[in-house]
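Okay, here's the structure, questions in a sec.
One chain of protein is taken out of this complex; the other chains stay put.
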Amino acid sequence: MTVKLAVIQFAGSNCDLDTIHVLNNVVDGIEADLVWHNLFKESKYDGVILPGGFAFGDYLRAGIIAAHSPAIDEARVMLDDGRPVIGFCNGFQILTEAQFLPGALLRNDSLKFICKWVNLKVENNTTALSNKMNIRDVLAIPIAHAEGRYYTDNLKELEENNQIVFRYSTENGELTKEANPNGSLENIAGVCNLEQNCVGFMPHPERASEAILSPKRTTHGILFFNSIVEFIKRRIS
Amino acid sequence: MNRQEFQVEITLMNKPAARDPVGETIQKDLLAKKGYDMVFNVRSGQFLSINLKATDENEAKKIVEKMCNDLRIFNPVTQNLTILKVSKS
Amino acid sequence: MNRQEFQVEITLMNKPAARDPVGETIQKDLLAKKGYDMVFNVRSGQFLSINLKATDENEAKKIVEKMCNDLRIFNPVTQNLTILKVSKS
Partner (left out) sequence: MTRVNLNGEEVDVELTKWEFEKVKELLGREPNLTEIGMASVMWSEHCSYKSSRPKLKMFEDAEANYDYVLAGPGQDAGVIDIGDGYCLAFRIESHNHPSAIEPYHGAATGIGGIIRDILCMGVRPIALLDPLRFGSLKDNPHSQWLFKYVVKGIADYGNCTGIPTIGGEVEFDESFESNCLVNVACIGLGSIEDFKHAPSRAYNPGDYVILMGGSTGRDGIHGVTFASRTLTEMSEADRPAVQIGDPFTKKLIIEATLEAVKTGYVRGLKDLGGGGLTCATSELTGDGNTGAKVDLRKVFTREPGMNSYEIMLSESQERMTFIVKPEGLETVLDVFRKFEMNFAVIGRTDDSKILKVFDEKNLVVNIPSKALSESPTFKREEKKPDYLDDLLTQKTPKSSLGLDEIIYRLVASENICSKEWVYRQYDHEVGIRSVVKCGEGDSGVLRIIGTNKFIAASVGVNSKHCFLDPYEGAKGGLVEICGNIIANGAKPMAMVNCCNFGNPEIPESFWYFSQAVEGMNNFCREMRIPIVGGNVSFYNEDDVKKTAIKATPIIMIVGVIEGEDKIITLPFKKAGNDLFLIGETKAELGGSEYHSLIYNLQGGIPPKVNDKKAKATWDFLFDLYENDLVKANHDVNKGGFIITIAEMCFNNNLGAELKLKGCYDENLRDDEFLFSESVGRFIIETDPKDYKIIIKKAEKFGADIKKIGVLIPKPEINIKGLKLKELNLNIKQLKNLYDSTIPNLMEI
């Protein structure tokens, strides 16, 4: 069985084609369509991915204008009936601005855009984006963003509800300040909603799914996509 | 009903808990470059000047307030909104 | 000479002849699409609130102007500096 995913192309998305490439040519079991944000209809899809980029230039605030796109209304239907709604990088920013996910993403504390490979520690392995991982796995994956400093005024609740899915760590899984590239609260890199079908995080799994692109020839990015497939399969069966 | 043109000026500033790296950096630069040690605090924010049609100043202000809330022009998790000024334009 | 604490609020905005893609996009892709068609223009800028010690309001203002120029907090080629307010803090 193949699952059907939509990758939304907002005005200004720029990892849309990269994500489509990985979904259709690298990982198994997925058939993905690139869908212009004004034309998206949720009923055709098992899940939706909001890709990275600069939707509407990230003008005013990363993700805010895109959060008002008709695509988000469609995605809300999917959110409510438990289908995966996933955001990478700009997609994560959009999901927080649309209030699908708690918290906000602020400017990196260095005030600079940062493009580099980081390590990510898995904190919750039951979500739509992490069920193929083990807790405390450390994954190699790149980030590329200027507004990725995660902030919430509700940290306790997130912790209690197990909504923190990924944190930036060292290669050995330590949550140090040096391992935190952007000043995120408690090294938080990604979070989920209570139902765990909506997950967003700052890194770019589509850039970490082929050995040739990875400094250490890892393909950890694939785990994220496989998790989406698995989540859909479990949901359906 | 006669509609006129108004200008509403607003600022969006990070709440203290969300920090303000821009302000902090300017302040740090100031101290580093000396000569400006009389400056003891800098806060930064976003400024928007909005021109709109409304019947009066009160309505202009109301519209902007509603718009900012409904469309989340400011993010209530991290920011405060201040309406600085409403004037005829 | 008695020094007191002042607060100076300034904005840095693109000159009127220069474009402001941020304001344009907010107006066109957000406000207009969400029914706020009474808004016909949005200009964005940076807002800074600066606390400093000075002998009087005039000096406070002068210091801020000089500082913004010297430290290249804005570039007069593309931006205008406006002092919104000087007040005792």
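Going in written order, the chains are labelled A, B and C, and every chain counts its residues from 1.
Keep this in mind: contacts are C-beta pairs under 8 Å (C-beta built on N, C-alpha and C of every residue); 3 or more make two chains touch, one makes a residue touch a chain.
Everything numeric here is computed off the predicted structure, so don't read it as measured data.
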Displayed chains that the missing one touches are A, C
Per the definition of touch given earlier, which of C:4, C:58 or C:75 contacts the omitted chain? C:75
Which residue among C:19, C:62 or C:88 touches the omitted chain? C:19
To test your reading of the contact rule: which positions on chain A touch the chain that is missing from view? 11-12, 14-15, 17-18, 21-22, 36, 52-54, 56-59, 112-116, 142, 144, 146, 204, 206-207, 210, 212-213, 215
Which residues does chain C use to touch the chain missing from this display? 14-15, 17-21, 25, 29, 72, 75, 77-78
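Assume only the chains that are shown with their structure count from here on.
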Could you grab the centroid distance between chain B and chain C? Build each centroid from C-alpha atoms only and quote it in angstrom. 10
Could you please state the distance in Å, as a whole number, between where the Cα atoms of chain A are centred and where those of chain B are centred? 31
Please compute the C-alpha centroid of chain A, do the same for chain C, then give the distance between them in whole Å. 36
Overlap residues in chain B, where contacts from two or more other chains coincide: 46, 71, 73
Among the residues of chain A, pick out those that touch two or more other chains and give their numbers. 60, 64, 68
Chain B residues touching chain A in their complex are 14, 17-19, 21-22, 25, 46, 71-73, 75, 77-78
So, in the complex, the side of chain B touching chain C is made of residues 3, 5, 11, 13, 23, 26, 29-30, 33, 36, 38-54, 63, 67, 70-71, 73, 84
Inside the complex, what are the residues of chain A that reach chain C? 11, 56-57, 59-60, 64-65, 68
